[in-house]
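Then we have chain A:
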Amino acid sequence: MAIFITTPRKRHVCDEFTEPQRLVTPGATITADSDFMRGHGTYMEEDELIASVAGVVEKVNKLISVRPLKTRYNGEVGDVIVGRIQEVGQKRWKVDVNSRLNAILMLSAVNLPGGELRKRSAEDELKMRQYLTEGDLISAEVQSVFSDGALSLHTRSLKYGKLGQGIMVRVSPSLIKRRKTHFHNLTCGASVILGNNGYVWITRTPTEEEEAPDGGFVQNLQPVSDEDRRVLARLRNCILGLADHRMMLYDTSVIYTYAASEDYPVADLLNPDIMKDVILKVRQQLNQEAT
Partner candidate 1 sequence: MAGLELLSDEGFRLDGRRPSELRKIRLRLGVFDQADGSAYIEQGNTKALATVYGPHEVLGGKGKPLHDKVIINCQYSMATFSTNERKNRPQGDRKSTEMSLHLQRTFEATIQTHLYPRSQIDIFVQILQADGGNYCACVNAATLAIINAGIPMKDYVCACSSGYVNNTPLTDVSYLEESQGGPVVTVAMLPKSEQIALFKMDNRLHVDHLEQVLEVASKGCKDMYAVMNAAVKEHVSRMAKSMECS
Partner candidate 2 sequence: MLTSRSFVKKTRKGGVMKVVREHYLRDDIWCGSAACTKCPIDKPVLEKEPVPEVENTLCSYPHYLLLDTNVVLHQVDILEDKAIKNVILLQTVQKEVKHRSLPSYKRIRDLIANETKRFYVFTNEHHRDTYIEIEPKESPNDFNDRAIRKSLAWYDEHFKDTPIKIVLLTNDIDNREKARNEGRVAYTVNEYVKAMEGRPELMDRLAQIETKERERKANDSDITAPGGRNVLYPEHLSSYEINAGIKQGRYKKGTFKASRENFREGYVSVQGMEKMVFIKGLANQNRAVQGDIVAVEMFAESQWTAPSTVIAEDKGSKEDVLDEDTDNSHIGPKKGAVPTCRIVGIIQRNWRPFCGVIMPAAVKGGTKHLFMAAERLIPKIRIETQQYETLAGNRIIVSIDSWPRDSRYPLGHFVRNLGAIGDKDTENEVLLLEHDVPHLPFSEAVLSFLPKLPWTITKEDETVREDLRHVDICSVDPPGCTDIDDALHYKPLENGNAEVGVHIADVSHFIKPGNALDTEACSRGTTVYLVDRRIDMVPDLLSSNLCSLRGGVERFAFSTLWEMTPEAEIVNVRFTKSIIKSRAAYTYEQAQNKIDDKSQNDALAIGLRGLLKMAKILKQKRTDNGALTLASSEIRFSMDSETHDPIEVERKVMRETNSMVEEFMLLANVSVAQRIRQEFPQSACLRRHPVPPLSNFEPIIKVALTRGFELQVDSGKALADSLDKANIPSIPFFNQLLRMMTTRCMTQALYFSSGMLPEDEYLHFGLASPIYTHFTSPIRRYSDVIVHRMLAVAISADACFPELLDKAKIQEICDNLNYRHRMAQYAGRASVDLHTQVGMYSSLPV
């Protein structure tokens, strides 16, 4: 059996790009002008605006904020989330969404099985565990943000709900590009949900008849074929590779990467050198597109 051993590798630097906007580190003064309003990542001390995280300075009119490179997910209304149920509580579920506080999914915010529209009764409360229990994966949308920063989710659409068989990949939230839609059905036969919180869900594209209008509470537990598994695995490796090289994740980049990776067997994609080649190709492709 062959074993791969890699020596520590030098960090990859793409030199061909110019230095972006101003970078600051904590404690560095951004400006001494007291005219500006302070946003996230800054604080005021003695009329000076000082950065509190390491990142890129963003200036919007009079608002100065510093966006850190890597941070926990900060929810916005309308974001698509993939999360895992942590707790079942009174009339609500607590969902882990890679944020600093667990998100809350109210009982009143989900679609009841069967698509009924009625007031939630005490019975429903007791049956909560039957709908969603600890450890379940769901996709949802952010309805609102509480004052302490916790998110309130809802699954009031048929595309949201409990997730069935598939692969979940965790990447940094800052790598997910904000798009109009986060549900992508790829040509290779897989569907991808790029949650804004950095959790990515890869699954087999459901065929027409499997689309059930039952609010997504039922999981499709039919066995997944080997070929499908390979597709899913390849997609997972691609997404991980993109995340490794700090490339933004969106449908185009994922599709290109998938295409470029078809030259190699699935397992080899975990090899950092091969992934580097693949990503390089993807970068070039994307650059060509951009120009």
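In this text, contacts are C-beta pairs under 8 Å (C-beta built on N, C-alpha and C of every residue); 3 or more make two chains touch, one makes a residue touch a chain; residues count from 1.
Candidates were picked such that all candidates are chains of the complex that A comes from, given by their letters.
Note that the coordinates shown come from a computational prediction; the quantities given were computed from them, not determined experimentally.
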Touching chain A here (same complex, options 1 or 2) is candidate 1
Within their complex, chain A touches candidate 1 through residues 11-14, 16-17, 19-20, 23, 25-27, 41, 43, 50, 52-56, 68-72, 86, 94, 96, 100-102, 148-149, 174-175, 243-248, 253, 283, 286-287
